[in-house]
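Below is one structure, written out as structure tokens; comments come after it.
Every protein chain but one is kept in place in this view of the complex.
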Amino acid sequence: MTSTFKLSASALETLFAALSTGGWRILGPTETDGRVEVREVKNPSQVASQYLQSTLSAKEVAFPKVERLLSYKMTPGQVELQDHDPELQPTVLFGARPCEAAGFGVLDKVFNWDSRDKLFSARLRQLTVIGLSCTQADDACFCTSVGGGPGSTRGSDLLLTPLPKGGYLAEVLTAKGEALQALVPAVFEPAEGVDKEALLAKVEPVFDRAELTAKLPGLFASELWAEQSLRCLGCGACAFVCPTCACFDIQEEADTKQGQRLRLWDSCGLRQFTLHASGHNPRNVQAERWRQRVYHKFSYFPQRFGEAMCVGCGKCTRACPVDMNLKEHLTQASGA
Amino acid sequence: MADDVFEPKITAFVCNWCTYAGADLTGTSRLKYQSNVRIIRLPCTGRVDFMLIQKAFARGSDGVIVSGCHPNDCHYTSGNYHARRRWMVFNDLMEFMGLDMRRITFSWVSAAEGAKWATLVNEVTDHLRELGPYTEYQRLLNAGVA
Partner (left out) sequence: MDVLRNKARDLLAQGQVQVVIGYEAGTSGARRPSFARSEADAARLMWDADCVGNLAGYLTRPEIKKMGKAAIVANAATLRALLQLTAEHQLAEGAVLALVVTEEGAVLELSNAQAVTEQVATLPSSLSAADREKLERLMALSREERRAFWEQELQRCVKCYACRSSCPMCYCGSCTMDCNRPQWVPVASHELGNLEYHTVRAMHLAGRCVQCGECGRACPVGIPIHLLTCYAEESVRRQFGQPAGTSATLNYALGNFRPDDQESFIR
């Protein structure tokens, strides 16, 4: 259903204004003190102009770092239980990089592969993604090695590609995208003869994902993982910035009268992730935890869903205090 | 208590040997003091981890009193000296983080100072009543949960 248009530089203002009037919440990357964060914005001028990636991924929009699942109150002889049913506002996520936009599809597979996750689905349902193609990339990027690309349309409802002389090439991709277009039809001008590929950043593929997936079962006992993870500190930075990491912890916060059940981000890199109540830890050393991270994303997940649990955004590499470069490590594993 | 007067909730962490006995003396001496304080008896002020103070605030206290034996009088010789050092750093760090240190009162009350305990609790209660509820901290309790 793709149809391609041109937007002028000022078209975004018209779009943002129409969204605000229509009661939408707009989230976009903002920059303060060199930190790029996804926040609520009112107009395009608040959006960071030059940014490679936000530090945290936009997954928070559908999968918040701390989320209430239920709460309860106890009175003598009675428990009053309440499912969390947040009031959700229709939301536009503006300026998601194609890799990040693709991340929502991966999360959807995790949260909805069997029973449907009510809260995640509700948050995703009210979300419209305006992707923004990449015109620059860095050494951490490897989207093209995992099936994506700097102009990939996957996950976006509307994808914008910046034009060299200002304005955007706009691809309307889904019904949600069409709804945006219908808000401000006049700013969507006909586009002809624009070579989108020429506008995009060049990200060379460095390994073959399918080959890697085929290879990993045979590498399970390899020394490679211990070697790669020597400098790994065992923190959760990589998982928490990752747009596809979906592991969570359930915590109960309660006193004698009331309580709430929370869902929190968790990470397989943390020692406590697999720690048993007995004190036994099946993944007792960092090498095993690092291997789990790689295998979950590039072996177990592809076996079940036919794609990697990774969109190649490189956020983990940029966030890592000790430069655990995923692209480099995967390339190394591919060649092992 | 009239409905329109704010009654602060105060948690007091006291040592078993001095302040708890002192508070007991306040009672046996028939000295009256305001009933806003909930006393938690611990073996020694050396046992008062700063995390206990945090827990008290997280559970809705508007103020905290920490009290034990005077220097040189510790039942365990030096527990209060160790505690004092810890509070000196804690106090300073809390100031730096911008917490309201008017809501934490450290004191030495001996087993013979029943009257000092009554005065302390009264003064702290009056002061906290003026300050009002610790909304700064209570705001945190559900902040950041989606």
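Order as written gives the chain letters A and B; numbering starts at 1 within each chain.
FYI, a residue touches a chain if its C-beta (ideal position, glycine included) is under 8 Å from a C-beta of that chain, and two chains touch if they have at least 3 such contacts.
Small disclaimer: the values here were computed from a predicted structure and weren't measured.
Engineer: With the missing chain put back, one of A:9, A:88, A:210 or A:322 would touch it. Which one?
Structural biologist: A:322
Engineer: Pick out which of B:13, B:106 or B:134 touches the chain that's been left out of the picture.
Structural biologist: Only one listed residue reaches the unshown chain, and that is B:106.
Engineer: Tell me where the left-out chain touches subunit B, residue by residue.
Structural biologist: 50-51, 54-55, 58, 71-72, 78, 81-82, 84-101, 105-108, 120, 136, 140-145
Engineer: Write the list of subunit A residues that the hidden chain touches.
Structural biologist: Contacting residues on subunit A, toward the hidden partner: 33-35, 37, 55-56, 65-66, 138-140, 226, 230-231, 233-237, 239-241, 249, 251, 253, 262, 264-265, 267, 270-272, 285-287, 317, 319-323, 325, 328.
The rule is short, and it goes like this: only the chains that are shown with their structure count from here on.
Engineer: Provide the C-alpha centroid distance between subunit A and subunit B, rounded to the nearest whole angstrom.
Structural biologist: Distance between chain centres, rounded to whole Å: 46 Å.
Engineer: Which residues of subunit A touch subunit B once you look at their complex with the stated criterion?
Structural biologist: 64-68, 86, 255, 260, 262
Engineer: How about subunit B: which of its residues touch subunit A in the complex?
Structural biologist: Spelled out, the residues of subunit B in touch with subunit A are 59, 144-146.
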